[in-house]
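Heads up, one of the protein chains got dropped from this complex, but the rest are sitting where they should.
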Amino acid sequence: MPESDRSDDPFTRYLDTEGNVVRPLPEFASDRAALVRLYEAMVLTRSFDAKAIALQRTGRLGTYASSLGQEAVSIGIADAMTPDDIFVPAFRDHGAQLMRGVTLKELFLFWGGDERGNDFAGPRGDFPVCIPVASQFPHAAGAALALVHKGIRGAAVAVAGDGATSKGDFYEAMNLVGIWRLPAVFVIANNQWAISVPRAEQTAARTLADKGASAGIPGLCVDGNDVIAVREVVSQALERARDDRQPVLIECATYRLGDHTTADDARRYREEEEVRAHWKEEPIGRLRKHLVAAHGWSKEEEEALIRRCSAAVDRAAEEYLATGPEPPRAMFDHLYAMLPEALQPQLAELGDG
Amino acid sequence: MPESDRSDDPFTRYLDTEGNVVRPLPEFASDRAALVRLYEAMVLTRSFDAKAIALQRTGRLGTYASSLGQEAVSIGIADAMTPDDIFVPAFRDHGAQLMRGVTLKELFLFWGGDERGNDFAGPRGDFPVCIPVASQFPHAAGAALALVHKGIRGAAVAVAGDGATSKGDFYEAMNLVGIWRLPAVFVIANNQWAISVPRAEQTAARTLADKGASAGIPGLCVDGNDVIAVREVVSQALERARDDRQPVLIECATYRLGDHTTADDARRYREEEEVRAHWKEEPIGRLRKHLVAAHGWSKEEEEALIRRCSAAVDRAAEEYLATGPEPPRAMFDHLYAMLPEALQPQLAELGDG
Amino acid sequence: MAELTMIEAVRMALGHALEEDPDVLVFGEDVGIDGGVFRATDGLIQRYGSRRVRDTPLSETAIAGLAVGAAAQGLRPVAEIQFMGFIYSALDQLANHAARLRNRTRGRLSCPMVLRVPFGGGIRAPEHHSESMEAMLAHIPGLRVVVPASPGRAYGLLLAAIRDPDPVVFLEPKRLYRAVTERVEDDGQALPLDRAFLLREGRDVTLVTWGGPVLEVSEAAETLAGEGISAEILDLATLKPHDRQAVRASVSRTGRCVIVHEAPLTAGFGAEIAADLAGHCLDSLLAPVRRVTGFDTVMPYARLEKHYLPGVPRILDAVRSVMEYA
Partner (left out) sequence: MAELTMIEAVRMALGHALEEDPDVLVFGEDVGIDGGVFRATDGLIQRYGSRRVRDTPLSETAIAGLAVGAAAQGLRPVAEIQFMGFIYSALDQLANHAARLRNRTRGRLSCPMVLRVPFGGGIRAPEHHSESMEAMLAHIPGLRVVVPASPGRAYGLLLAAIRDPDPVVFLEPKRLYRAVTERVEDDGQALPLDRAFLLREGRDVTLVTWGGPVLEVSEAAETLAGEGISAEILDLATLKPHDRQAVRASVSRTGRCVIVHEAPLTAGFGAEIAADLAGHCLDSLLAPVRRVTGFDTVMPYARLEKHYLPGVPRILDAVRSVMEYA
């Protein structure tokens, strides 16, 4: 959302679009290594994105939801989380998944139509990508309940888009974590569009963060293109969730720079002009400018990073492409813990032992 | 809700629990006839209620949801509505249904387990009682859309309880009327309990009216035991809905003085003490005190009214009891506009032509 | 060993499960201090506290989704939907999540939850309180759907459901809650989740049923015995996956089958049973497979309810017609 629109709201931002520091940075953000970590993760995410689109265009990946322009939301969240926290993603949170330990290859497998992509090695308790919009919020409530029950000092973090805030399950889950005081953080990656429906036609609510009031939980607005801001606000929210059992709703204002998915053509419903304007706010350039200005991030470092990311992505893509499909019987192998006898004949009909 | 709790909120009330006028009355409320109309309707509702419970206790009515103590909500709403408005009730809005023109006999039929109770003579466009909590809100949105489409200057008014505000459909519908600016008024009859779950455990929201913020629509709090206040606030909301296409959410604070239904035993989960305290706030005594003090409402008038109401209720109950059940085939008569051929054998198996 | 009603047996199983496994949680609307609208959870909050027995806000989607989320993280939630008429809002969570979580994560996460749902007609309940839509659930791959029809089976099957590593929808026929009693011991013995129960042996015709109609089917079998017709009764008990072999074996012996359920005929679960026989027992069938079911219309309000439910006379008619078939 253009800066000017947000002037009345408390809206957390540290870096303006030129990478200038507009308010005192949080402690972690004075650490070059921390910022570089965030920067690298965003760049890697964008490399993954480009590769995924290329693979899809050449028929080697399924329908893919790009995260172009929204990297800061994903990375800010994941960097704020600990291994004890539980991540409950939507379908555009590749960056966070990567940072949590899901591998590039696993992501390719998932988007390539292979369930093994959800059997990821890293964060074994994290949820897989959730396609039915907003239906993951109740899972986060349940995961938060499990954390409390087990006495683990962690929180469940669910992410979804602006469109998700129109769905009943979002509200039901928010109300539940509110009244049960479960350690959950609900993040709305408001990228201004739900396929072809702009934010302004999705709800008359002043901000999406305002919706927290319906559950009696705090609703915060943050510049979702400023990874420092996202990281900091989510971090504080996680503290409140873990320590005070105070769930929090966070709206990250960002922008979907690409099509909704590779099956979509955004030119049907929005002006190139609007997209161009939003390119000025995108998160990677912004942090780069700051890194250059404040931490002497060099051209060499930049180029090396880009090369590393491309190489990693290319390698993962090759591994993915070299991975044959599972045998058909895999569709029965994990349906139940043990395949009921009654299903054996179907397995036989499927015809591969 | 006790007066003291509400001090910070804008909370519309004209009569205190003693019937004293605490702020200048709206115009209609200086008219004796108007107040008597409201009073009579509340008394009739309560008579119906008593009779329904008596019938149920003696096995002559089905499970029944009492409106004891909540009459002002129902009557205030209905009195504010016009025939062009569309009423979308929950299951405790007997008073409003009566005032809209549903007959006592029809109400008995419905609660006696006879669908003909929903084929009411009066407000032909009004919706029947809705049992699945909160699922009527989307209907109100649709009805409001129909009013707009047909160019009728009316609004849809949906009512539900405090428990209903936890359900997704409530939010989805509210969001929809908010963004489409449909002429709808959503009323929450907050009777402080959803069966055994008290308001305080239903949601952490400060007020239920606060939930309007999630849809960007105004949320108002009103003393639901003050029929003048309900009538006035709903009336103003209806104007806004009809003229400005501004939907409104209204929380009426009242109290369920009886069991949840005749199948419930509220002593299992709440103190008699609490109930007794709320008897002091109930709406009928309050208005009576005001009528007596300000309009010379006499003992004779009171007694005559009680007699009239009892007589009407008794007569209707007798008519209901004298009404035999429909023939079984009625269950097919209105399933579709025309019974599909494929169902004829089932009609035959049911075995009454 | 006590004489228990089904509702008491359910409560005893819940208590046993809460006792034996600290990760079992019970939640739903009014399950706490009120003990559930049918008293299935009566006394549990007093014994196990409000951390393990919890009233939820009024939101079925959240109840089901909460169970999915908690189960995925290793708890054993036993959630309740107050009446089956209100389960629709939970179906997205059941079909799109609970039933698939293990499969789509290739075993990484699983969903050992139970959703208890009182269902069926016959108690003159209000609108939307008497439905039977077990067939919709039984169509969802990855779920188990279980319907007890006696106190003992309620106890044993509910324990099995709670211990099962996968999601189970546990449908409790309301009109059986207090209709009969049975000696049930609190011995923690589970019953198998994929076996039909033979309620009565017979030679001439197999009556397949589950839930509420077990009563009428049993009564009909008595009457038929008096007419010299020997009816075998199978209580299917688990609808998904159901015990195809037991039905086939019985019908192979008797040559005749009448299926009885409360749900509407079309696409009811009776269709699956009849279809399975049409596919596997054609040569044994001496007569058409008859289904005696609720009609393909909306469950009527209380006054006409009894005409809708498959009563003894309709069952008798069907059995006699298959016996007379030549």
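Letters A, B and C name the chains as they come in the text, with residue numbers starting at 1 for each one.
Definition applied: a contact is a pair of C-beta atoms (placed from the backbone, for glycine too) under 8 Å apart; a residue touches a chain by one contact, two chains touch by 3 or more.
Quick caveat, the model's predicted, so the values are computed rather than measured.
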{"item": "Which displayed chains the unshown chain touches", "value": "A, B, C"}
{"item": "Residue touching the undisplayed chain, where the options are C:A179, C:A249 or C:A271", "value": "C:A271"}
{"item": "Listed residues B:L38, B:I86, B:A253 or B:L350, member touching the removed chain", "value": "B:I86"}
{"item": "Residue of C:R54, C:R291 or C:H307 touching the missing chain in the full complex", "value": "C:R291"}
{"item": "Sites on chain B contacted by the missing partner chain, in the whole complex", "value": "86, 88, 115-116, 118-120, 124-125, 127-128, 132, 135, 137-147, 149-150, 156, 168-169, 172-173, 175-176, 179-180, 330-331, 333-337, 340-343"}
{"item": "Residues from chain A at the interface with the omitted partner, ascending", "value": "62-63, 91, 112-115, 129, 131-134, 163-164, 166-169, 194-197, 201-203, 263-264, 268-269, 325-326, 328, 330-332, 335, 343, 346, 349-350"}
{"item": "In chain C, positions touching the absent partner", "value": "61, 85-86, 88-89, 91-92, 95-96, 99-100, 103-104, 127-128, 133, 135-136, 138-142, 240-242, 263-264, 266-275, 277-280, 282, 285, 287-291, 295-298"}
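Here, only the chains that are shown with their structure count from here on.
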{"item": "Most remote chain, CA-based centroid, reference being chain A", "value": "B"}
{"item": "Shared-contact residues (touching 2 or more other chains) in chain B", "value": "166-169, 201-203"}
{"item": "Sequence positions of chain C contacting 2 or more other chains", "value": "57, 59, 61-62, 89"}
